[in-house]
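All protein chains of the complex are present and in place, except for one that has been dropped.
The letters A, B and C name the chains in turn, as written, and every chain counts its residues from 1.
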Amino acid sequence: MLELYNGALDVAGILKRWYEEESKSNYGAFIPFIGTVREEDGIEGLSFDVYEPILKSWFETWQEKAKQKGAKLKMAHSVGDVPVHESSYISAVFSPKRRVALEMIEEFVEDFKASAPIWKYDLKNGKRVYAKERSTKIKGSGILYG
Amino acid sequence: MLELYNGALDVAGILKRWYEEESKSNYGAFIPFIGTVREEDGIEGLSFDVYEPILKSWFETWQEKAKQKGAKLKMAHSVGDVPVHESSYISAVFSPKRRVALEMIEEFVEDFKASAPIWKYDLKNGKRVYAKERSTKIKGSGILYG
Amino acid sequence: MVKVEFLGPIAKEPVEIDAKTLKDVSEVLKQDESLKEWLETSAVAVNDKLVSSLDVALSDGDKVSLLPPVCGG
Partner (left out) sequence: MVKVEFLGPIAKEPVEIDAKTLKDVSEVLKQDESLKEWLETSAVAVNDKLVSSLDVALSDGDKVSLLPPVCGG
């Protein structure tokens, strides 16, 4: 359910496979969220570091939450370099009913942004620059400084 | 941008085409909503009537609203019979930023449910039965009765 | 004459009515007992635009549509 890929995602292929995997599961609503690298500030692309052990347990906690509402989550993310106009992130919720799906995709994507142990770098003039300004401190950060 | 099909939708093909159509538009977020016919109450499927002239103007009003936020909408819907486990509805928003996309897909899908001139029938024992209990009166209904 | 059409599940053939306003259309349709429930629950469009009041002037050839409760998706 949690898939990591080197480089850009094959969006059409992943969506097709996920849709087919659940084609007999009797879910009424399927909402994928696809994140694509925007051309801005002269970047050539983005690059990602992922810390898989904590990403996995974060995802499993969400999967459990989804299960309690009769829903299911899937997620794919890139590791390494992704050029502009290519995609680095897909998450999706399947649910019997639309309200659960609409609420869950929003909460999941927002918590992903705030909590998933993934670090983003701009690729600019061949260099990898940490996207510090766009990054969010994980809840509970700073305890070692106290 | 508004596509009507006889029978079930080719979900994987439509998503692939929509994604590719906007691959150079520099949208950062793409959120499709896919509605699939659930197996319940012993139905064989659902069937749909669509009144295209008003659906089209409803959709164009939404497209204008999306445009003002830098976003774009696409929609596909079935006309006629769709068997269980097949899909009858896809709508999607493309937007530079995720917040606009997350909010718009929810508002769009909810207004679609309340306003789009589409009528649903259960297919049961080979008969087409209007899904009266699950249907919603369009805003302003009942004036001819007053 | 205006043409009145019944969409979706109403399952009734279109009718031609001599009417100057939507109020006239309402008076005529109310005489058809089988339409009672649909008049209560349907929205109304004139020439494919939804309207919210009976004070709409009609011209010869106008199209009035009844839209019963919807359920797309």
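Convention: contacts are C-beta pairs under 8 Å (C-beta built on N, C-alpha and C of every residue); 3 or more make two chains touch, one makes a residue touch a chain.
Just so it is clear, the model here is predicted, and its values are computed rather than measured.
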item: Displayed partners of the chain not shown (whole complex); value: A
item: Options A:19, A:62, A:94 or A:112, residue touching the unrepresented chain; value: A:112
item: Absent chain, residues of chain A that touch it; value: 35, 48-51, 53-54, 57, 77, 88-89, 109, 112-121, 130-132, 134-146
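To be clear about the criterion, only the chains that are shown with their structure count from here on.
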item: Centrality ranking, top chain (CA atoms only); value: B
item: Mean-CA-position distance for chain B and chain A (Å); value: 25
item: Inter-chain centre distance, chain A versus chain C - centres from mean C-alpha coordinates, in Å; value: 49
item: Where chain B touches two or more other chains, by residue; value: 35, 109, 113
item: Residues of chain C whose C-beta touches two or more other chains; value: 73
